[in-house]
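Encoded as C-alpha cells, the structure appears first; notes follow it.
In this view, the complex is presented without one of its protein chains, the others remaining in place.
Going by the order they are written in, the chains are A and B; count residues from 1 in each one.
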Amino acid sequence: MLRALGLWLVCFGLWLLLSGYFDVPLLLTFGVLSCTLVVFIAWRVEKLDPEEQRLRPKIGPQIILYWPWLLWQIVLANLDVAKRILNPQLPISPTMITLKPTQHSEMGRVIYANSITLTPGTVTTFLSEGVLEVHALTREAAESLLEGDMDRRVAALERRKT
Amino acid sequence: MNGLIDGLSGLALLAGVFFMLVGSAGLLRMPDFYTRMHAAGITDTLGAGLVLLGLMLQGGWTLVTVKLLLILAFLWLTSPTASHALVRAALSDPGNPRPLLHPHLPSSSTEITAR
Partner (left out) sequence: MFAAAALGILICMVLAMARALLGPTVYDRIMAVNAFGTKTVLIIAVLGFMSGRPDFMDIALVYALINFIGTIAVLKFIRYGDMGWPRNAPDEPDDL
C-alpha cells in the first residue's frame, strides 16, 4: 500500500513537471485520474511478476559522491576515444577481457556493468553471478578496468549484507 | 552576466556538436561492429550531454530546463542498456562475425585475467 502511494506521488510529481499546469482544476483532475489508473495497472502487473524483492534499496546515499566521479571518468574516456578516432593511424587495439565483480547484490553488479558501458571505450558484453565480460576499444582501457578502481567504488556503495 | 551565460552555452553547444561529429566519423571509420559501438558511445554520452547543457543554460530556471534534464537522464539510462542489448544480440548470433582482436593479444582474455 505504501509502495502504491509512493508510486502515485512520483507519477503525479512527474505529471505536474511535464504539464506545467498548477491551477486549472479540470486538468488537475485528469492528471489525478490518469495517475490512479497507472498505479492500478502497475499493481495488476506486479501480481503476475512480483519485483518487491529486487526493488528494496540496496544502495547507500554515497551514490551522490559516485556520480561526479563517474562523470569525470566519462569525460576522460571520451577525450581519449575522440583523440584515437581523429588520429589518421587509428591506434586501437580491441580486447576482450573477463572480470570478476566483487559486488554481492544484483543491483551493485548492474550499476557496475552500466558504468562500464556508459564509459566510451568499454562495453559490457556478458553479465552473470560472478563473471563480467568486457569488450574494450584499447588495451589501456582494458588494463585500467583490470586494476579494479571502479569495481571497488561500486562495491563501497552497497549496504552491508543483512 | 547575460553575455557570459550566452557565451558559455554557445561554447557547450559547439563542443557538443564537435564530439557528435567525431563520434559519427568514428561510426564510419572503425573497422568492425564492436569497435563502432564505442564510437557511438561518444555521441550518446558527451555529445548529447554538452548539447543539452548548452540548451539548459539558455533555458534558465524554467520547466524547459527540467524537461531537458529528464531527456538527459533518459538518454544516459537507456543508452548503455541499448548498447549492451546490441552487443549481446550480435555475440549470440552465430552468423555474425566475431570481434576483431588485437593481434598481439591472446584472443581470449583468460591470460590477462590471471595476471
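Everything below uses one rule, namely that a contact is a pair of C-beta atoms (placed from the backbone, for glycine too) under 8 Å apart; a residue touches a chain by one contact, two chains touch by 3 or more.
Note that the coordinates shown come from a computational prediction; the quantities given were computed from them, not determined experimentally.
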Footprint left on chain B by the chain that the document does not show: 10, 13-14, 16-18, 20-21, 23-25, 27-28, 33, 36-37, 40, 43-44, 47-48, 51-52, 54-55, 58-59, 62-64, 67-68, 70-71, 74-75, 78-79, 81-82, 85-86, 89-90, 92-93, 96-97
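One rule holds in what follows: only the chains that are shown with their structure count from here on.
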Whole-Å separation of chain centres (CA-atom averages), chain A against chain B: 15
Residue ranges of chain A touching chain B (in the complex, touch as defined): 17-18, 20, 74-75, 78, 81-82, 85-86, 90, 92-100, 113-114, 117-127, 135, 137, 139, 142, 146
Residues of chain B that touch chain A when the two form their complex: 19, 22-23, 25-26, 29-32, 34-35, 37-39, 41-42, 45-46, 63, 66-67, 70, 76, 79-81, 83-84, 87-88, 91, 99-102, 104-105, 107-110, 112-113, 115
